[in-house]
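Step one of this worksheet: look at the structure below.
The other protein chains are all here in position, but one chain of the complex has been omitted.
Chain IDs A and B follow the sequence of writing; residue 1 opens each chain.
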Amino acid sequence: MIANIRKWLAAGITLLAATGLVLTLAPAAMAQGKTLTVRFYDDPAGFDPANIFRIENENIAFNIFSGLTSYDGETGEIVPDLATSWETADNKTWTFKLREGVTFQKGYGDFTAADVIYSFNRIKDPATASPYAAELAGIVSMEAPDPYTVVIELDAPNGNFLHTVANYHQGQIVSQKAIEEAGDQVRWQPVGTGPYYLESIDVSSQIVLKRHEGYYKGPAPIETIVFNIIKDEATATIALRNGEVDLVMRANQEENLTTLKAEGFTMNAVMNYAVVVGVLNPQFEPFANPLVRKAMAHAVDYVSITQAISPSLTQPHYSMLLPWMDVYTDDIPKYEYDPDKAKALLVEAGYPDGFTFKNLGTSAQGVTELQQFQIDYLSQVGINMEMELVDTPTFNQRRNAGEFDLASRLLPAVNPDMILFSYLHPDNMVPNGLNGARYDNPEVTALLEAARAEPDKAKALEMYTKVQQIVAEEAVYLATYSNNVFWPGKPEVTGVHINYLAQVNFYDVDITE
Amino acid sequence: MAEYTAKKLVQMLVTVLGVVTLVFFTLRLIPGDAASAMAGDTLSGEALQVLRDQMGLDEPLLTQYLGFLRNLAVVDLGETITTRIPIVELLLRALPITLSIALATILVSVILSIPLGTLAAYMAHKGRNWLDNGLTGAAMIIDLMPSFWTALVLLLVFSLGLGWFPASGQLDWSDPWGLVLRLALPVIVLSLSQVATLARITRTAVLEVLNEDYVRTARSLGWSELRVLFRHALKNAALPIATVVGLSFGNLLGGTVIVEFIFTIPGVGNLLIAGINSRDYQLVQTLIVLYALLFVVINFATDLIYKTLDPRVQF
Partner (left out) sequence: MADITLPTAPAQNTSLLAAVSALFRHRLLSHGKVRLALLILIPIFALTILAPVLPIQKPLETNLRAMMQFPSIEHVFGTDKMGRDIFSRTLAGVQVSILVGFSVASIALAFGMVLGTLAGFYGGLVDRAIMTVVDIFLAFPSLLLAIGLVSVMGTGLVPVILAISLADVPRFIRLQRSQVLSLRSRAFIDAARTVDASQYWLMTRHIVPNTIAAMLVAASIAAANAILVEASLSFLGLGIMPPQPSLGNIVRDGQTYLEQAWWISTLPGVVILLIAVGLHFLSDGVRELLDPRSR
């Protein structure tokens, strides 16, 4: 018996040693050059611009690829990237002058106009099956009169085309040769012209980026960026405090932020990153009535709640757009906390005894503290909010199909036009798009289409303002609060500017001694 | 024996086939699919359909089912639906990690629990109950602490406070000491509840044997206490202990989702939960088939041990 155990043990140890040898994981970071270790919060899902999802993956792609334009890390404004300049007379024909001397990573050659045309055609090609194909569907033709000029012709004027070709999703420029060589593994073998390239990846534990020595602005200050996957928020905080990571990608818990701040860590943040809206389904009878929707807005004291549970991470918000957007207007009706008014509105709407509705949520998130407060506050005006929790894929599916009474959505975007079109245009009505309020107001539709085509900025602004006012007046979507994104880090890590897509351009990041 | 083994093999096959079928249809009964899981906040409508087609989610169920069976038969594990990674590759990374943790946990808990349980039984048998009570009490307290709670307390005390163990970091097989430090806390958390359970089982089993007539006889024949304990009591207690160890080893290999999550261990549990969350049918199916295989094999092994230790047992 003892002998047997000994045999098993020996076998076990041999097996372990053998697997260990086979599996010497990603090479450890080199000693020379600076290394930054960053917490990554989920398993990566790939970095093919045609098929990329979720902010954390997009952030990696943002550093690997470039677009014709990009977003400034601090101001959020559109800035030149691979295009040095552009012009258009009518928002319909766009001419881009391209940067010379840009090279692809890993020796894939020089960047020219042909790469732009290839990249955009690849997205549009049905064989690529890119969900972002619709973004570029308006392109009628692309021409390259010389290797550093691209002329793009659209089927209709689009004043927001510079957003479409930014370093994000469909706008990211790939190398034809690299794509063809990668075959069906493009998502794991991305090659771009950005400041960092993907050196190695272990999908359940680590991503390693190395700086692209031939980057057109010059090599980045940090040589190696190691992203360690740490899913649990508490563990990530401890890892930062232990010094195991230098920077935490997204810390979402108020208490941890307080602790880290007190211990002298830098609170890198972007304020008002995106707004969480309550999508009210008008097929649920009470929500078809604007009076009820207004009562819902008046019933909850978001000012006190956000202040109490997460003053750093949230603040009350009244609009679908965010203050830093160029077409944002503050001149809209705001529904401040007023329970008596909420009750009066309910009586007027014919619901003196209130009603019961279900708020669709994910079981992964559970019932947040904020939602628990909502339940409490709404119950005080007679509205009974029940949480209906399903798991995340189910949630996504039902929310996309519009099968809910109320569901929340946070739409990250820099382009305000994209938010308004998605939420309000009848073409985007569920299940075809994000218009879960099933909103179809011909006046708003006409204004949106006209604003998009309008080359005169001032006139477009006027139309966008009108849209925001109408929508707020009818309380189509329930604006609740806006989010801030935090990347706490060691004080010596500098230049962590989080843009309004919650991304960091690691080219700006450095470690000072 | 040959007939028994053959019968057993058929039975194992039926079980695994049952699990395969159950998992296949359960997964597809659950609403939401890989495409909608991936899309998150931003996609819907046509763009989503493009994704669905690409993943082959709209093929007839029967076609998918038969295809899955056929691939299993030729041990083709395929690749993940969403990320196109060969599942073998994922397993080769995750399995050694989970295996190490499971083995270490079993080792630690057996080493601690058998002497403790035996001693408790012996003392109880002698009418001195304090150790027995103390042990039962401690075992119960430990058993009743949820692992997510213990895990965080240990992290706060031993990692953040004392700095003995890291809270995160890569599992580097070329650095054995680093590996030990990295896996120590998860192994401790997992062992805690194993020790509690195993010590109690040992105690009960040993105590029962100590009360049997033949042990009394042995004792009256003048055998020493130790000899009685080891020759008879422990030998007979080995049966239930082996069963429990076998089962908990299976459970540990199936992945310990919460512990892996908190300690950032990229093991099998992590794969399973990632697969479920992303509705990667292929990945989940494969993992569960493996789990089922493992389960029946461990069961078979336990049966064999039973047979060897106690030839009277019939099946």
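Assume contacts are C-beta pairs under 8 Å (C-beta built on N, C-alpha and C of every residue); 3 or more make two chains touch, one makes a residue touch a chain.
Please read these numbers as outputs of a predicted model, since none were measured by experiment.
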Subject >> Residue among B:107, B:218, B:258 or B:304 touching the omitted chain >> reply: B:258
Subject >> Contact residue for the chain not shown (choose from A:372, A:441, A:465 or A:494) >> reply: A:372
**OP:** From the listed residues A:137, A:156 or A:308, report the one that touches the chain absent from this view.
**Re:** A:308
Original post:
Which residue from A:35, A:259 or A:289 sits in contact with the chain not drawn here?
Top reply: A:259
Original post:
Tell me, which residues in chain A touch the chain that this view leaves out?
Top reply: 234, 253, 255, 259, 304-305, 308-309, 362-367, 369, 372-373, 375-376, 387-391, 394
Original post:
If you put the missing chain back, which residues of chain B would it touch?
Top reply: 11, 14-16, 18-19, 22-23, 26-27, 29-32, 136-137, 140-141, 144-149, 152-153, 156, 207-208, 211, 254-255, 257-258, 272-273, 276, 284, 288, 291-292, 295-296, 299, 312, 314
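Basically, only the chains that are shown with their structure count from here on.
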Subject >> Averaged-CA centre spacing for the pair chain B and chain A, given as whole angstrom >> reply: 38
**OP:** Going by the contact rule at the top, pick out the chain A residues touching chain B in the complex.
**Re:** 12, 15-16, 19-26, 28, 39, 43, 45-46, 51, 53-54, 129-134, 184-185, 187-188, 202-206, 228-232, 234-236, 238-239, 241-242, 244-245, 364, 390-398, 400, 409-412, 428, 430-434
Subject >> chain B residues within the chain A interface of the complex >> reply: 30-34, 36-48, 50-51, 53-54, 82-85, 90, 92-96, 99-100, 103, 152, 155-156, 159-160, 163, 166-174, 261-264, 266, 270-271, 274, 277-279
